[in-house]
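Here the complex is missing a single protein chain, while all its other protein chains stay put.
Entry: subunit A
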Amino acid sequence: MNALVDTRTTDAKRLIPGATGDWELIIGLEVHAQVTSQSKLFSGSSTQFGAEPNANVSLVDAAMPGMLPVINQECVAQAVRTGLGLKAKINKKSVFDRKNYFYPDLPQGYQISQFQQPIVGEGTVHISVGPDKKGNFEEVEVGIERLHLEQDAGKSMHDQHPTMSYVDLNRSGVALMEIVSKPDMRSSDEAKAYVTKLRQIVRYLGTCDGNMDEGSMRADVNVSVRRPGEGFGTRCEIKNVNSIRFMGQAIEYEARRQIAILEDGGSIDQETRLFDPVKGETRSMRSKEEAHDYRYFPDPDLLPLEFDDAYIEALKADLPELPDEKRLRFLESGLSAYDANVLISEKAIADYFEKVAEGREAKQAANWVINDLLGALNKAGQGIEETPVTPQQLGTILDLIKEGTISGKIAKELFEIVFNEGGDPAKIVEERGMKQVTDTGAIEAAVDEIIAANPEKVEQVKEKPALAGWFVGQVMKSTGGKANPQAVQQLVKSKLGVE
């Protein structure tokens, strides 16, 4: 393992004030991401989530005598894809090791993992932290130490029987990627942004579904504090944090705990801790002295994993566009950083946006997707996958605006109808008489009517030309919003004699 290197410059704005001075927070993460694959890392059992206990268990998963692991090539490909997504070094030769320890949900008595020679080496993840009060984002580079493949364990269930524990081996042997960061993060916000970004990358790649509530992604968080300018302090590892929010809470709690101990003249014990989301605190799980000696050694049942450059190149050629590249492309098409960030946050949103924006104005499409579509979905508690408005429908609405068939205001109503009831937007406009009135004669009549009915306002306009807007509003109201706003404005101004 490489020595820890401090890659960051201490920044006063990130320091945590203590009673005796400022502290700097150091965070490194080990993220376990379940590989998206049909079958397990070394057996043919299904990886399907939510099956009956022990339904997805083969002889290999149950560690029957004489059973042997056979590597699942798809899991290897997924790990390489992920490594490429992390801009990391792909190791053409890697080795599977056994990590030995006893646990009822670990049938072999060892976990097959990669210790000294992982499949993926050093890489980089760019995170965007913010926005701050001024609306700015800070770009931070987080180093990846390594990514390795390993088996997941099963699950012990202690609530099924008064005196016994049950074991469910469905997860036993499922492929995990352990993605280890360098200790490059300096705040819980950075850690949260890092996991969010990691999840975004694996989802784009299709190598992990990133569902933290199903346990497809979870993090071990290493936290230490130090005085600015000093070397790294003693760290504690918080195990198995399964939501980004909890991770933030765990880090904040752990930082305060460590600072309090140090400020009291104490010292930090290197240990493994658990986060209790109910109490919002971490507590000791085992000390360094109690730490397992895992007796790693190369698994003699498996040959070293080897592949060539052509294999890597072929996988590289098939990689989808990654969030960073997409973001850059969106910025170049004239979107704001905010819009780009929102749109790339999920691949499905970006894909949706791109369909709407195709052949249309990017900024307008972005506004509609972000404000109207995502707003409505959010209100309905739905995700982009469940959207009742297709990109084609939203595109049609935008086209109707552009053609001048409907006004922007009517378009909002139209969107609501399509969202709630569905249907072809053009037809709805036709059937419900929502077309914009561009006939100047009809608009002129409406303008004249309003002017005639409000002589005192006409007088006031002469003093205060901005009042012309009131007339425009009245005309729009009287025409049910269907009058072309530009035409109304022009007529009102000319008839009132204001510029």
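As a working rule, contacts are C-beta pairs under 8 Å (C-beta built on N, C-alpha and C of every residue); 3 or more make two chains touch, one makes a residue touch a chain; residues count from 1.
In the analysis below, contacts and distances are computed from a predicted model.
J.: Can you match the unshown chain of the complex to its UniProt protein name from these: "Protocatechuate 3,4-dioxygenase subunit alpha", "Xanthine dehydrogenase molybdopterin binding subunit", "Glutamyl-tRNA(Gln) amidotransferase subunit A" or "Hydrogenase formation protein HypD"?
T.: Looking only at the record, the undisplayed chain corresponds to "Glutamyl-tRNA(Gln) amidotransferase subunit A".
J.: Thinking of the whole complex, not just what is shown, which of A:G28, A:P107, A:G130 or A:G248 touches the missing chain?
T.: Reading the full complex, the residue touching the unseen chain is A:P107.
J.: Which one, A:V5, A:A55, A:L303 or A:A380, makes contact with the chain that was left out?
T.: A:L303
J.: Of A:G66, A:G381 or A:G441, which sits in contact with the chain we cannot see?
T.: A:G66
J.: Using the definition of touch stated at the top, determine which of A:V167, A:V180 or A:V418 touches the missing chain.
T.: Of the listed residues, the one touching the omitted chain is A:V167.
J.: Kindly note down the residues of subunit A that lie in touch with the hidden chain.
T.: Residues of subunit A in touch with the missing chain: 59, 62-71, 98, 100, 102, 104, 107-110, 165, 167, 293, 295-297, 300-303.
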